[in-house]
Structure formats: C-alpha cells, structure tokens
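In this view, the complex is presented without one of its protein chains, the others remaining in place.
Labels for the chains are A, B and C, by order of writing; each one numbers its residues from 1.
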Amino acid sequence: MDLIARVRNWALARPRVLLVDAPGATTLRWSVEAELDRRGWPCAVSPADTDLLVVLGEPGPELAEAVDVLWSQVPEPRRRVEVQGTGDVAVALDQGRAALVRPAESGTKEDGRPSPASLLSNDEDEDAHDEGMGHAGHEGMDHGGGGHEGMDHGGGGHEGMDHGGGGHEGMDHGGGGHEGMDHGGGGHEGMDHGGGGHEGMDHGGGGHEGMDHGGGGHEGMDHGMHHGGEVAGLPMAMTGPDRDGLELDVLKVALGPVLPGWPTGLVLRAELQGDVLTSAELTWLDAGILPAAQQQSDSQGAALDRLARFLDVAGWPTAARDARRARDGVAEGADRDEAQRLAKAVARRVSRSRTLAWTAGGIGRRGSGGDALDRVRRWCDMASGQPVEDLPAMSLDEVAALVEGAEVGSARLLVASLDLSPVSAVSAPEHLHA
Amino acid sequence: MTAELVLQIVLTVAAGLIGVGLFGALSQQTIVMVMMGLELVLNGVLLAGGAAWYFLAPELPDAQVLVVVALVVMAVEMAMGFAVTVAFYRARQLDMIDMASDLRG
Amino acid sequence: MLSDLSGWAITAVAVLGVLSVAAGVAVFVVDSMARATFALLASFLAVAGILLALDLVYLAVVTALMMTIEMAIMAVFMIMFMMNPAGLMPMTMVHNAKGSAVTGAGAFVVLVVGIWTIDWPTRDTSRPADSTRQLGEAIMGSHMLVMLVIGIGLFATILAGTVLATARGRYDRFGPRLDSQRPDDPVSGGLRR
Partner (left out) sequence: MPEQTLAEAWGLAPAVLGVVGLGLVLGLVVAVVDRVVVFGASGAAVEPIRSSARLLVEQRRTTLAADRLLWRIGCVAVPTLALLSLAVVPVAGRTLWSTSADLVWFNAMEALLWAAVWLVGWGPNAVHALTGGYRFLAQGLAYELPLMFALITAGLAAGSLRTTDVVAAQEGLWFVVTMPVAFVIFVASAAAFAFWGPFAAPAAADIAGGVTSELSGVDRLLVEAGRAVFLGASAAMAAALFLGGDSGPWLPGPLWHLLKTLAVVAALVWVGRRMPVLRPDRTVEVGWMVLVPLTLLQALVVAVLVLNGFYA
C-alpha cells in the first residue's frame, strides 16, 4: 500500500492544471501561471487532460455553472482549487496537490455537487445507465450516435440536460453548448419519447435538428433548411447552405466560455459545417453583473500576456513560455533588465517570424483595417516598449461578423488577437495603452 | 489437406463476399452504400485472383495483374462515385438513388 | 506445393476468410455509417491478410494501403451525405430487399456449386522466388499495356472527378476576364494570397 501511495505521489508530482480566471482575476492568473512555471506544472488544454481545476477569483453565477460542467468532465483523480488572493497561491496549489494524491478523498461526493456520474463512471456504469433508462430500441446509444456531448469544454449552460428523458430543448436557452446531452442517457434519443424539443446531433458536423413533435425549441426553421422527409416519425437532418454550395448538415456549437487562450466567460455560439462557423454570435456570461474592469496598470505586461495567450492558440509553446516569463519579470521587477531583454527578444522573434506570418496572416481582414497578424505585431511593439497607435474599439458584434464564415482555427486566432475583456460588452473600449 | 480443397475454401469465401456485395449493391438506397456493395464484390474478385495465382498459375503473373486491375477499378469506382454524388447533391440535394428515378430513360 | 502453405497459414486463411465475410455482412447490418465503413475496411484487411498468407506480399500491402485511404475518405463522405451517420435514427434504407437477397444468394449458390464441382487443375509448378518482382516485371514488360491503360484511366478519373465535383471553375476564381491577380477562394491556401 505504501508503495502504491508512493508511486501515486510520484506520478502526480506535477499535476496538469486547468486555469479558470473569473473576470477581474487577471493579475491573479499571472501570479498563478508564474508559480506553475516555477514548479514545472503543465497547463491542461481540455478537461479530460486535467488533474487540478484552479478557479481564480469569484465567478458569477453563469460562469460558476459552466465551471461545474467543466468539473464534471474532469476524470479522476481530480481536485478543485479555488484561489481568491495573490497571497495564498502557492499554499492553495500545494493543498490541491496533496489532496489529489490522497486516493480516498478524491471521490466525487466531496464537493456535495451533483456529479454527472455517467460522464465519469467507467464503462460498466455507463452501460448500467443505458439499460436503466429502459428505452426499448435504444440502440443508438451504443452506436455512438446521439448527442454531441462535451462540445465545448465547460460549455456554459448545459441546457437541455435532463436526467429524466423527456423533452429538452436546444440551445436557445442561455448557456453554451451541450445540447443534446443528457446524462441519464434519456432525452436526446427523442424519437422514443416523442416528447419535447430534441436536438440530436450527428457527427459529420451535421446538426440533426430533430424537430420535436410536442412543441419546444423550433430552432432551425428559420435557417431555410430542407426537410429530407420523415423517417420513423422523425424528420431528417436539417441542412444549411455553405460556402462550397453544398447544402450539408449543420451542427450547433458553442465555443467557450473556458478554452485555452480564450477570454474566460466569452461564449461563441454558431453553426458549424465541417469546421466552418456560420451564424456566429458572441456573448459574455454574467453580462449583467460584470465587475468594473480592472485597469491594467502595466501595459507592457498586459501586452506580453496577450501575446502569450495568442501564442498558446497559435501553438507555439516555446515562444509563449518566453512571453510569460518576460511578463512575470516585468511585473515583479526583480530583474528588470533581464526581463526587458527577454521581452524584446520574444517580441522580435514573434513579429519577425515568417512562419507565423504565413500561417496566421490574412485572418479577419474584412473588418476594420488590419488582420490578426497586424494586431499581434502591435502587441509585440507594445511588449518591447515602443509606443503604438491606438486601435479603434471593436464590439462583440463586429467580432462576430469577422468570425462569420471562418474555420474554427481561424476564429480562435482571430479572437485571441483581439483584446476582449468583459467590460467591452457594455461600453466596448479597447484599453488605451500608450 | 490438398491444395484443391484450400483453393475451394478460399474461393467460397470470395463467393460469399461477392454474394453479400451483390445484395448490398442492389438493396441499398444510398449511393454511398451502393458503392460499398460494389467494393465488396471487387473485394471478392481480389481474393479469387490471389487464390488463382497461388494455386493455379504461380509461374505466370496474369492473376497478379488481374488483382492490380481490380484494385484500380475500385479506386476509379470510388472516385467517380463520390464525384457523381457530390454533383448530384449539389444539383438536387439528394443522395438516394430512388429520388433520381426521373433519370430513368 | 502444399508444404508452402503450413497448417498455421491454412488456419489463418480460414479465420480471416470467415472474418472478411462477417465484416462484409456487418456493413449492411450496423446502423452507424462510421461502423459500416470500418466494417468494410475490416473486410478488406482480412482479405489482405489472406493475400499475405498466399505469398502475395505486395498486393496484400497495397490492398491495405489503398483501401484504408479509400475508407477514410469514404467515412467522411458518408457522414457528409447521410442523414443517419451514427445510428441516431435506426432506419432501413433499402429497396427491394427480398429481390436483392435472392440475387445475392443465387449468385453465391451458383458460384459455390461451380467452385466445388470443377476439377481444379492445381499443379506443382515452380513458384517465383519473389512475387513482387514477378508482378513488377510483368506490368513493366509483357503486360505493359495494362499499366498504360490503368495510368490513363486513373488520370482521366482525376480530371473527371474534379470537374464533376467542383462547382467553381477558373472564371469563378479569377473573374470573368481571368485577369484577377489573386484567386477569389473562400479560404486562401498556403501559396497565393
């Protein structure tokens, strides 16, 4: 037993951490990231990859709900850590890891939170669930058909998650994604129940918008889709026009509110065809009760942070790491010259990279002036301490217009290249860094 | 076991593949599924060609060449099938054979 | 010549044969498109395994190679076009099932009768040391016409397939006078922007 405990301790010595920074917790995130870098703890990119879920600051109700969903997707062993202030970062992380290593305590009940067992249980459990629902002819479950679960990590509202089985309506109710998903395994195989709105999904990026027979979310009717006729009492897939002139199936997705390098709390709702986003719509969670924007005191640090997050999305880990280190050095002020040198080096490296220009150039040019790359280069200038011109602010609607018709990857780069913070949902100022 | 018996077993398998493939090609409504049926038939041809080479005439390359031809036919069938399906779908939003009965001449 | 095919090889051939037919049946039984496609791939791989046991290394490996690529592409197409990609709605999309079954079974019976009644001329002939070399020398030598026709046929297929499948021609990309500097594509590729 002792040996097992030791192996466990050794194996989990560097847990992977998923950071969720509530609005206003930016500087807190910086210090946590610096601490993680010191410890060599890697950052997770998806809940399945996570050991420690670290929530920074105080999320609003909608974001808290999203974090709960996220938490439900984290496999055991797992631990959730909440960090409120800069002071106790190291302590909280240590406690989190210590709890993670202890096997007995990593049960799902510890938080008193209803944990969707079917997501986390092992295969046997899931099978039991399937059978437990007792729907005859419920084959589809096992054939991997139905609901697109986990479409977005921490996908906001998780609506339509009925454990019962009957009608659950699609997306138009609040939160992000996870439509067609029910933990009990019931509802989304709607054909058996004939109940409420049912949005079954199909894989091909095709949104089987199963129209409900009972009422409920008549989504998709207004997309001018065609009905393929009815089969087994259920209408067939809805399709939508796409840029290639093929009317293929569409899938409704919600990106956000928690993704790597993504402004936490931002939710992008769109229809996905293949990997092309259409009908994009951007919203902030907790839009009504957002705290006053934290004025970034240190524009150079802020630029480096944004640069690091963009580089995360662009998949350039070494440059992102250097940008973070430079940011921390600038913020802490312990070794300013060194930090400045690093900041200049990384800024030069990024702004002069021809591969980055080749791969990320030309995204989002349609809107106001420059493309994503120009904005990133502007940050590089800011990061190396040069004065830059102010950019006009960009509202969420403008961003959504840019995202329209982009692939998921381009959309991610585009959003990462913008300075979106929750306050811009109301007044839309881009911070003036001079 | 004699060579003839093994040959007959392998050929029976090939015949099974051809039979299943024929059923699929004739019964399925979706174009792509019809193509899968045809692929199965050709799969049987592959197998029969290989068995013929091994058991009947290994000194001649003809059976091997036949298998190569069958493979190429498969590739062509797939490519053209998908091209036709895409064109068809683009024009009419359908992918089922029965919906195109007006093409009957 | 039977010494070539050991007991193990015969067993492998029998098992793989059953597997290939079972996978072939599964293609039309499973609900999910992805599963149907990969069942077909399993059938191909089983046949490739038999070919491997029959000393046809190159053909076996090429079958696996080509069919894998085909099936991966097929899976995508299937999911694109089928309203029932993943068994969400179990439904049968067949017509004339009975007639088809009779035809299929009939073809099978006729073939089997033929197979088991013909007196196959199995001879103890010399086996080439390298079946791959035999094939290569054939299609580059005595059977070169086959290779030529195959080459032309594949090239024609590439052209015809592209023409059929795309809705955009050069006038869409470069403007009515073909004088546009940059092609007007939905997504700019890596070469021209």
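The rule is simple: contacts are C-beta pairs under 8 Å (C-beta built on N, C-alpha and C of every residue); 3 or more make two chains touch, one makes a residue touch a chain.
This structure is a prediction, so every number in the text was calculated from the model and none was measured.
**Student:** Checking the contacts here: which visible chains does the omitted one touch?
**Tutor:** Contacts of the unshown chain, counting the full complex: A, C.
**Student:** Just to verify: which one of A:V313, A:C380 or A:V403 makes contact with the chain not shown?
**Tutor:** Residue touching the chain left out of view: A:V313.
**Student:** Taking the entire complex into account, which one of A:R79, A:R324 or A:R412 touches the absent chain?
**Tutor:** A:R412
**Student:** Quick one: which of C:V27, C:V62 or C:L111 touches the chain that's been left out?
**Tutor:** C:V62
**Student:** Which chain C residues touch the hidden chain?
**Tutor:** Touching the missing chain: residues 32, 34-35, 38, 41, 57-58, 61-62, 64-65, 68-69, 71-73, 75-76, 86, 129-133, 187-191.
**Student:** Please give every residue of chain A in contact with the chain that is not shown.
**Tutor:** Within chain A, the residues touching the omitted chain are 7-8, 10-16, 40, 45-46, 48-49, 51, 73, 75-77, 118-123, 126, 140-153, 181-183, 185, 188, 203, 205, 251, 253, 259-261, 272, 274-275, 311-319, 321, 353, 355-356, 358-360, 407-410, 412-413.
Please note the rule applied: only the chains that are shown with their structure count from here on.
**Student:** Determine which two chains are connected by the greatest number of contacting C-beta pairs.
**Tutor:** Per chain pair, the contact count peaks at B-C.
**Student:** Compared with chain A, which chain's mean CA position is the farthest off?
**Tutor:** Between chain A and the rest, the longest centre separation is with B.
**Student:** When the centre of a chain is set as the mean of its C-alpha atoms, what distance in Å lies between chain A and chain C?
**Tutor:** So the centre of chain A lies 40 Å away from the centre of chain C.
**Student:** Please work out the Cα centroid separation of chain A and chain B, and write it as a whole number of Å.
**Tutor:** Chain centres of chain A and chain B, defined by C-alpha means, are spaced 45 Å apart.
**Student:** Distance-wise, how many Å sit between the C-alpha centres of chain B and chain C, to the nearest whole number?
**Tutor:** From the centre of chain B to the centre of chain C is 7 Å.
**Student:** Chain B: which residues touch two or more other chains?
**Tutor:** 86, 89-90
**Student:** Tell me, which residues of chain A touch at least two other chains?
**Tutor:** Each of 245-246 in chain A touches at least two other chains.
**Student:** Chain C touches which residues of chain B in the complex?
**Tutor:** Residue list for chain B touching chain C: 1-4, 6-24, 26-33, 35-37, 39-40, 43, 46-47, 50-51, 53-59, 61-62, 64-65, 67-69, 71-72, 74-76, 78-80, 82-87, 89-90, 95-98.
**Student:** Taking the touch rule as given, give the residues of chain C at its contact with chain B in the complex, in rising order.
**Tutor:** Checking each residue of chain C against chain B gives 1-2, 5, 10, 13-14, 17-18, 20-21, 24-25, 27-28, 36-37, 40, 43-44, 47, 50-51, 54-56, 59, 62-63, 66-67, 70, 73-74, 77-78, 81-82, 93-97, 99-101, 103-105, 107-108, 111-112, 115-116, 120-123, 125-128, 131, 134-135, 137-139, 142-143, 146, 150, 153-154, 157-158, 160-165, 167.
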